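Just one protein chain is left out here, and the rest sit where they should.
For reference, chains read A and B in written order, and residue numbers begin at 1 within each chain.
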Amino acid sequence: MFVKENPKFVENKRLKLSNSQLKWETIFRRILIAMSVLLVLIILGVLATLILESLPSIKSLGIGFLWGKVWDPVSNVYGAYPFLVGTLLTSFIALIISVPFSYAIAIYLGEYNPKGWLSDLLKNAIELIAAVPSIIYGFWGLFVLVPIVRTFEMKIGVAPYGIGVFSSSLILAVMIIPYAASLGITLIRMVPSPLKEGAYALGATRFEVIRSVIMPYTRSGLFAGVLLSLGRALGETMAVTMLIGNTSAVANTIKDAIFGPGNTMASVIANEFTEADHTQYLSALIELGLVLFFVTVIINLIGKRIITRFTNE
Amino acid sequence: MEARIGIRNTKSVIFKGIIVFFAFLITLPLIIILLYIIKQGAGQVNWHFLTNVPAPVGEAGGGISNALLGSFIMVLIASVIAIPVGMMAGIYLSENPKTKLAYYSGLCVDILQGVPSIVVGIVVYFWIVKPLGTFSALSGSVALSIMMLPIVIRSTEQTLRLLPASLKEAALSLGVPYHRVILKVIVPCGFAGILSGIMLSIARIIGETAPLLFTAFGNPYLSTSVTKPMESLPHLIFTYATSPYDDWHNLAWGASFILLMFVLVLNIITKLLTRKWKVQL
Partner (left out) sequence: MESTIVKAENYNSYFGDNHVVKDVNISINKNEVIAVMGPSGCGKTTFLRGINRMHELIPNATSKGKILLDGENVYDMNAIYVRSKIGMVFQRPNPFPNLSIYENVVAGYLLNGLKISKADKDVIVEKSLTSAALWKEVKDSLHKKGTFLSGGQQQRLCIARAIAMQPELILFDEPTSALDPISTSSVEALFHELKTNYTLIIVTHNMQQAARVSDRTAFFYMGELVEFDDTKKMFTNPADQRTQNYITGRFS
């Protein structure tokens, strides 16, 4: 009707084009599927490699590996207990320190001051904390935080290592604040206004509304946020490696455990992987990696499940 | 009655004070750290610093050119791998949300997001370094690309899901085949969101050290070979910061400053992008 070419000719060109396009449609759909399958293959591959390479260690050491207290590659004795302790100590101390801050930020930006320039500024600051690479935290921690902690340890009468579980926990605490905080902000903003207005109408103060309405409503979601922070803490390697002192012995007292040097699963792998010169040694390290993998993945998945359940209600 | 209300009001005010205090207190360590890095590192940066490799121990001077080039090359290769794969997977997830594959694939994305970076490094060591018999930039890039995937996938998926279905319908009804509808209509319309996701993932991986510890390893020389070890900014910082030499510490501070600036700039650009196109990530 419009173009000068013979309409039948145009029709045939169009039909030929459509026929080749059908082929490409199928190819494209298959590629999309293949990429999604690739993802599953990657995870399966990670799991398979970890299990395969830690098999020698699993076979010879068995389940006792988990509570073996001695890690001595020279004598070929491997026990994961020191690293489980180190990991749990650093992560939980970091959590205890960071959670009040995360909650404060979440309540402030979610309830008291959700909009405006000050609110944006603080929100950007929180995101910046998460964006700074962990190696930089580690580097700064090594040169600035450690001397401070050393002075502090001298004051309270503990062996003044400076490095150790305590410093690592401190830097870790700063690093994981954004994870619980961002989630908390979103959740607190999601609390329905009618709920809050009902309480205000009854004469409640702001604090009472937060305590009796907002907190209970977001409790499970905030817990999920804590789990996400925990997951992050468990997997953190570099900052911890630089500050923890890399000692694989179990401390004698709680004071030593906290203020003395130690190791986490991640840090011992980072330090000793390239030195592992025989199969047993390497395999034991990989087994630690396997344990680390399971623990972090499970904690993260639980956290995510809670969030999806919460946001779908 | 009035006294009670007074007490309750006071409690509320005190509580707000505590909250505000804690909330803003956290900016203190951030500011301290940033200022310290800038102070120690900015002074190190000059043309010589950027174009020379590190000097041997005892010699002053030297630079981080090997790490700069190395980071650039590895991030580039990682992006070339992760961007197409991530976008395709993200497209699949947004287009077919109810299939079994979408469920398991989405689960794997969630799992991957939580895997510690050192574990990724271990696995890639066995996949590539051992068979090749050498540390290599290639293995480092692969490790980094695995870490990029979850971010690219999720941001692609979420951006595309927000697009109205009528867009697809209009194109399909014109006789446009499915792959062209996705590639020429849907993806361009979601471009800002997808690009933001890509930039965020790059900002994340240029600072990653752990996956490179036993893959790319490190190299004191300038290298462009993909099958040989390669230095990177974060790895250089790690090696030199933990060394006992002051000269090397200085190099590490300069490198930290550069790394920090890269990360900051990428994050700012992403923020501007999302604000301009009002995207939600």
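In this section, a contact is a pair of C-beta atoms (placed from the backbone, for glycine too) under 8 Å apart; a residue touches a chain by one contact, two chains touch by 3 or more.
Remember, predicted model here, so these are calculated numbers, not experimental data.
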item: Residue among B:L69, B:L101, B:V176 or B:M261 that touches the chain left out of view; value: B:V176
item: Option from A:S18, A:N76 or A:T311 whose C-beta touches the chain left out; value: A:S18
item: Contact with the hidden chain (one of B:L107, B:V185, B:L222 or B:M261); value: B:V185
item: Interface with the undisplayed chain - residues on chain A; value: 1-4, 7, 13-15, 17-19, 21-22, 25
item: Sites on chain B contacted by the missing partner chain, in the whole complex; value: 98, 164, 166-167, 169-177, 180-181, 184-185, 188-189, 191
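Keep this in mind: only the chains that are shown with their structure count from here on.
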item: Separation of mean Cα positions, chain B and chain A [Å, integer]; value: 14
item: Chain B residues within the chain A interface of the complex; value: 5, 8-9, 11-12, 15-16, 18-27, 29-30, 32-34, 36-37, 85, 88-89, 91-93, 95-96, 101-102, 104-105, 107-120, 122-123, 125-127, 146, 149, 153, 175, 177-180, 182, 203, 206-210, 213-214, 234, 237-238, 241-242, 249, 252-253, 256, 259-260, 263-264, 267, 271
item: Sites on chain A touched by chain B in the complex; value: 18, 21-22, 24-25, 27-29, 31-33, 35-40, 42-43, 45-46, 49-50, 53, 100-101, 104-105, 107-109, 112, 122, 124-129, 131-140, 142-144, 174, 177, 203, 205-208, 210, 231, 234-238, 242, 266, 269-270, 273-274, 286, 289, 292-293, 296-297, 299-301, 304
